[in-house]
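Removed from the display is one protein chain of the complex; every other protein chain stays in position.
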Amino acid sequence: MMGCDMRQATSLLSINTTRPGLLEITDQISAWAHAQNFRAGLLTIFCRHTSVSLLIQENAAREVRDDLETFFARIAPEDPVAYSHDDEGADDMPAHLRAALTQVQLTIPLIEGQLVLGTWQGIYLFEHRRRPHARTLALHLIGE
Amino acid sequence: MMGCDMRQATSLLSINTTRPGLLEITDQISAWAHAQNFRAGLLTIFCRHTSVSLLIQENAAREVRDDLETFFARIAPEDPVAYSHDDEGADDMPAHLRAALTQVQLTIPLIEGQLVLGTWQGIYLFEHRRRPHARTLALHLIGE
Partner (left out) sequence: MMGCDMRQATSLLSINTTRPGLLEITDQISAWAHAQNFRAGLLTIFCRHTSVSLLIQENAAREVRDDLETFFARIAPEDPVAYSHDDEGADDMPAHLRAALTQVQLTIPLIEGQLVLGTWQGIYLFEHRRRPHARTLALHLIGE
């Protein structure tokens, strides 16, 4: 009986990025999820690109994001000789590597009508390319 | 008709960590999942923190965990000068970096009443802070 109220909601969310780095999207994601009026459910955010990624990280101190960006630039650096794939620009292959090290998808439970994000957790789109890009996330919510 | 048995179960699981490193939580997670009596379903474990993370890894040889801990300490090291975010202690920013490189969330199918973990797979909470912490995981199971 309970299950007879089970349903799904889906959407595509467009986000324009203007520079590389972490762009907080918690508000857009939460607003969409809460507008679907689920009491309990499972939210999935899927990034339809390979040179931008998703990350949940601390949304308090700005320095945390600076350090995260610096770290990923250091372990997956731009390098004029390291990569065989360089025809889309010097920032393209590092973008794929940084995306591989982070997330293409995040799944977050919703309990008592709220996403279970912790107090200091924000959802970020992690843009790895230098030029502005129009990005699309697929959102999926299942529950009741 | 089939879908009319579909339902959800949710819970918050508290885990106290006493030291940095990999803490196996397979038994607690499995026990909770199996107690919900689902024949088939999808289990999601969500970590509500940004300085501890989740990892599925080999649970046979202890040396694998030692090497994993050493590896993450090497690629995302404590460093008195590297980070601009240092007011929460020298182990805080490396904790965020190690969490970014691993998982904030794991989703595991349940088939024929069992989580589909492989023979050698264990679920670990990867504590990145030195001091003891009270950690909370959100658990969500959907299925029938």
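Just so it is clear, A and B label the chains in written order, and each chain counts residues from 1 on its own.
Rule of thumb we're sticking to: a contact is a pair of C-beta atoms (placed from the backbone, for glycine too) under 8 Å apart; a residue touches a chain by one contact, two chains touch by 3 or more.
Keep in mind the model is a prediction, meaning the values are calculated, not measured.
Novice: Out of B:A9, B:L68, B:L125 or B:A138, which is the one that touches the chain we can't see?
Specialist: B:L68
Novice: At which residues does chain B meet the chain that is not included here?
Specialist: 1-4, 6, 40-42, 55-58, 61, 63-64, 66-68, 71, 75, 101-103, 106-109, 111, 116-121, 142-144
Novice: Would you write out the residues of chain A that touch the absent chain, in ascending order?
Specialist: Its contact residues with the unshown chain are 3-8, 10, 12, 42, 44, 46, 48-50, 75-76, 82-85, 87, 93, 96-97, 99-101, 104-105, 107, 136, 138-140, 142, 144.
Note that only the chains that are shown with their structure count from here on.
Novice: Averaged over CA atoms, how far is the centre of chain A from the centre of chain B? Could you give it in whole Å?
Specialist: 19
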